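Pasting in a structure now, in structure tokens, and then I'll have a few things to ask.
The complex is shown incomplete by one protein chain, all other protein chains being positioned as in the whole.
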Amino acid sequence: MMINNGLDTALAAIVILAICLLGSSRLGLIIKLFALQSLVVSAIPFLLGGDLGIHKIIIAAGTFLLKVVFIPSMLFWAVRHVSIRRDTPSLLGVSLSLLLAGFLVGLSFFLAAQFPLVKITFSDLLIPSAFSTLFIGFLLLISRNKAITQVVGYLVMENGIVLFGFLLLETTPLVVELGIFLDIFVGVFIMGIFINHIQNEFDHTDISQLTALKG
Amino acid sequence: MVEVFPVILRFAVCVLFSPFILGVIGKTKAFFAGKQGPPLLQLYYDISKLIQKGSVYSRTTTWIFRAAPLVSWAAVLIASLLIPLGGLKAPLQFAGDVILFAYLLALARFFTILAAMDTGSSFEGMGASREAAFSCLSEAALFLNFATLVVLSKSISLSRMITECSWDSWVRLGPSFILIIVSYFIILLVENARIPIDDPATHLELTMIHEVMVLDHSGPDFAFILYAGAIKLFVLGGVLVTFLIPFQSRNVVLNTVILCAAMTGLALAIGVVESAMARLRLNRVPSFIIGSFVLALFGLIIALSRA
Partner (left out) sequence: MIFMVMGLPLAAGGLVFILPRNGQRNGVLFWTALSHLLLVASFWIYPPHSALNGFFALDSFGIIILSIVSVLFFAVSLYVPAYLGNEEGRSNHVFTGCLLFLLFAMTVIALSRHLGLFWVAVEFTTLMSAPLINFHRRPQGLEATWKYLMIGSVGIALALLGTFFLAISAIQIKSLVLDEVLGQASLLSTPWLKLGVIFLAVGYGTKMGLVPMHSWKPDAYGEAPGPVGALLAGGLTNCAFLAFLRIYQICHAAGQTEFLRPILLTLGMLSIALAALSMLGQVDFNRLLAYSSIEHMGILILGLGLGGLGLYGSLFHSVNNAFSKGLIFLISGTLYQKYQSKRINHIHGVVRVFPWTGGLLIVALLAVTGIPPFGTFFSEWMILSAALTGRHYGIAFFYLVFLSVVFIALVEVFLRMARGVPPAALVERSAKDSWGTTIPPLLLAGLALLLGIYMPPFLDQALKQSSVLLGV
């Protein structure tokens, strides 16, 4: 069991930021916390140890540009006309969501222990953090009403999946990584446009009130 | 064989230095507000002024009201004997003393709450109920923090726990260390009724918690209450500071000086945090404390997975 402290701190910071995201209700704060979390994620390729190849630099730079610069600015652009900037969880409430997040973190550690890695090269916190971020992102997605928070929840899920992807940093071809970046960029772009449309059409971005289609 | 001089020294530091901490916090906040602020030794002046005054007791109060200030002051003083302060060892250590520590603080709070309810006024009762509600959550978080320390240091004596986990064992502990610090700092703010939980300067009914409980005390009673508050901050802060101080020297006096400097640093940090944040709405405070709880839980889970 290897212990790599820079990496461990970064991974813990990612999960902590995810928990903070879950606890905040201001839209601006949520987007900024996501940007901060993505900053930490983009620093992780350098903390993994091993040599500093051009591959790692491109991936880190790509993650940084995409998730720390472009996507938060797109999200802020989409929010600029929204009148209500608060978003509290509808079903659960903040306290219960936080407790549920703590439970999910414990569940992630349990799950990680069930699946041994053939060749453990990095920290033993990597897989639990990845699962935790994934679960918390999913929780954020389904427990909130506003469209922007749902998009941020989806992006936090992506961050968790990206952490899994770091396990495979050597074997993933650059083309695929760039393709993933492109997908996320276009995805958030299109989501931003639709949030704009929804705001224009309905004068709010509360998804829970879009219930016209049934059956 | 316990040496007498260090014990007397630390007791003196505890008793004499703690009001200074509150003065530092006040000056820091005033600095950020662009004001002069009260003098650093303000609390000393307040305590000496109050002791010379007489007390006024309401007819509805009983002996609890008279006993509460003394009980809380005594409880926190005894609690100060259980913790290591900087390089100074705790005079009282045994297995499980962490529980005694937590419950001594709880005893102090318990009597304060009883005294507040003893006055029969709904104003104090409101403060008492708020304090009780928040302390439920913060005690749970505090115990989780201690549980993480127990797992990491493999002992349940407060002194062993804190001194085992010194700065250079961060290599072993990693993120648990940082999580404990952050979570404990939040609990520090909650227990001592600082912003963002409670504003010690406000006297509005909607927003008071701690202030309103002690509204009826006067004279020497109030002096003891203020003093107990200062010592409680010193004790809880001392735990955190000892956790953070990277080295300890042989010289007892040098250790004491380092301790005082570190406590002043902590007071500055608290002052900065208080100036930077606004008081939370009352119904958001539980979420905040639960956030600290979850951080401590996360630290515990990491520690357990490494154990």
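A and B are the chain letters, set down in written order, and residue numbers restart from 1 in every chain.
Going forward, contacts are C-beta pairs under 8 Å (C-beta built on N, C-alpha and C of every residue); 3 or more make two chains touch, one makes a residue touch a chain.
Just so we're clear, the structure is a prediction, and the values are computed from it rather than from any experiment.
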Given the contact rule set out at the top, which of the displayed chains would the hidden chain touch in the full complex? A
Absent chain, residues of chain A that touch it: 114-119, 134, 138, 141, 147, 150, 154, 157-158, 161, 164-165, 167-168, 170-173, 175-176, 179-180, 182-183, 186-187, 190-191, 193-194, 197-198, 201-202, 207, 210-213, 215
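Going forward, only the chains that are shown with their structure count from here on.
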Between the Cα centroids of chain A and chain B the separation in whole angstrom comes to 36
Enumerate the contact residues on chain A facing chain B in the complex. 1, 3, 5, 8-9, 11-13, 15-16, 19-20, 23, 94-95, 98-99, 101-102, 105-106, 109, 113, 124-125, 128
Within the complex, chain A is touched by chain B residues 170-172, 174-175, 178-179, 182, 284, 286-288, 290-291, 293-295, 297-298, 301-302, 304-306
